[in-house]
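Only one protein chain is missing; all other protein chains are in place.
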Amino acid sequence: MAPDCRHGEEENVLEKMKARNNPFRSECVDALPYRAEGFSWDILTTRLQAHQGRGAIIGPEGHGKTTLLLEWKQRFQSNAPSTCFVKLEDRQHRLTSDQRKMISGSQHIFLDSAEQLGWWGWQEALKLTIHAKTLIITTHRPGRLPTLMECRSSPQLLAGLIAELTSHPFDAEALWVRHRGNIRLALRSLYDHCASS
Amino acid sequence: MNAEIRPERTTYQPGETIEGVVTWSTQKPPRRAELRLFWHTKGKGDRDSETVQQQVFDMPQQQDSRAFVLQAPDFPPSFSGRLISLMWGLELVLEPGDSQAIDLLIATGGKELDLQREEWLQIADTEKKKMFWKR
Partner (left out) sequence: MGWPFESAVIRSHALMEFSFGNQSGRPAGVFGKIGITVFFLLFLGMGLLFTWLIGHFLIQSFSAYQWKPASATIVSSSVGESKSSDSPYFAEVKFRYEWLGESHVSDQLSLTRQTYSSYDKAQSSVAALPPGLVRTCYVNPEDPGEAVLERADFWVGLFILLPLVFVVVGAGGIYGAWFGKDKASGTLSPQAGKRAKGGAPWVLGAIFTLVGGGILAFWFLPTLARSISSTTWDETPCMVISSRVKSHSDSDGTTYSVDILYQYSVDGKEYKSNRYRLFSGSSSGYDTKAEVVSQYPPGQRSVCYVNPTNPTEVVLKPGPGWSFLFGLIPLAFMGAGIMVMIQSAKAPRAGNSAGLSANGSQTLKPAASPHMKVFGIFLVALFWNGIVSVFVSEVVHGFSRGRPDWFLTLFMVPFVAVGLGLVAGFVYQILALWNPRCEIQINPPVLVPGQPVEVSWTLRGSVHRLQRFLIYLEGREEATYRRGTSNYTDKETFFRVPLADTESPLEMTQGEAKGALPVDVMPTFIASNNKVVWAIKVRGEIQRWPDLNEEFSVTVTGGTQ
């Protein structure tokens, strides 16, 4: 069920902003769909097929890689049940035993933050996924798998996302510059702005 | 799926009985039908949630209407601060298929605890401190 992120805004006009009414609360930010100029699922799917089901979504932090990967996984899941999503933690150089089990038992694997894996960890991941039909990763730099798409952000993109969450006008361009294009960080800072306003 | 959760009211005190009716209409008879009483958080942090009670409806039909009786727990109460809001809810889960949820408020006095109270942050104000503490 999609959260109603606009609901409650008016409630706070005359009083303090409650966490549950903050338009930038985590459930609302996390529920925003991936968007980018010229983005289309068809192009992405064709590229994936051209690379035999293997590829990487690349881009800096906070530019929508994880959002895109999660959405892609949802699309797969409806047709192919044998799907797994593995998220690597900060400085996690090797897969955990649970993650190894999940990967070995799946046909379609979505690996988030693959840049965290060290050389050995990455070789292990490749070995485990050798028979998988799909392996899509997100990473900061190209190189590990053929690049399917590079996530980019823009002030217009940020403005569009803000408009989806609130009717209040914010200077999206200044925010985008201040957070160096990191959309997630920009939206988090708006949470604090609303909470303290 | 067409479903509705109709509790007698949406505000309860801890320990009170939550009564009401759920109705649904689906294309096929659901394999399982269950009503859950749960809390969840909203705010800056990632979501936490926990199902506290559940009522399973036997032999659910394609079109059905069932009464439910649950008890409002003592803890945690519904509250709201700058970073966290805790909300109670009732969720009807029909398998296979979708789910439907409504918000409830469970707190003493039937009022959500408000953490943003100016008088609680006046540390240098000697007058205010007398409100709670006397030495």
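As written, the chains take the letters A and B, and residue 1 is the first residue of each chain.
Operating definition for what follows: a residue touches a chain if its C-beta (ideal position, glycine included) is under 8 Å from a C-beta of that chain, and two chains touch if they have at least 3 such contacts.
What you are looking at is a predicted structure, and each value in this text was computed from that prediction instead of being measured.
Peer 1: Touching the absent chain: which residues on chain B qualify?
Peer 2: Touch with the absent chain occurs at residues 14, 41, 43-48, 50, 74-77, 79, 81-84, 86, 108-109, 111, 113-117, 120-121, 123, 126, 128-129, 132-135.
Peer 1: Can you list where chain A touches the absent chain?
Peer 2: Touching the missing chain: residues 26, 61-62, 87-92, 113, 116, 184-185, 188, 195.
Definition applied: only the chains that are shown with their structure count from here on.
Peer 1: Between chain A and chain B, tell me the centre distance in angstrom, where each centre is the average of that chain's C-alpha atoms.
Peer 2: Averaging C-alpha atoms per chain gives centres 30 Å apart.
Peer 1: Which part of chain A faces chain B closely enough to touch in the complex?
Peer 2: Contacts found on chain A: 1, 16-22, 25-27, 188, 191-192, 195-196.
Peer 1: Quick one: in the complex, what on chain B touches chain A?
Peer 2: 42-47, 80-85, 87, 99, 101, 114, 116
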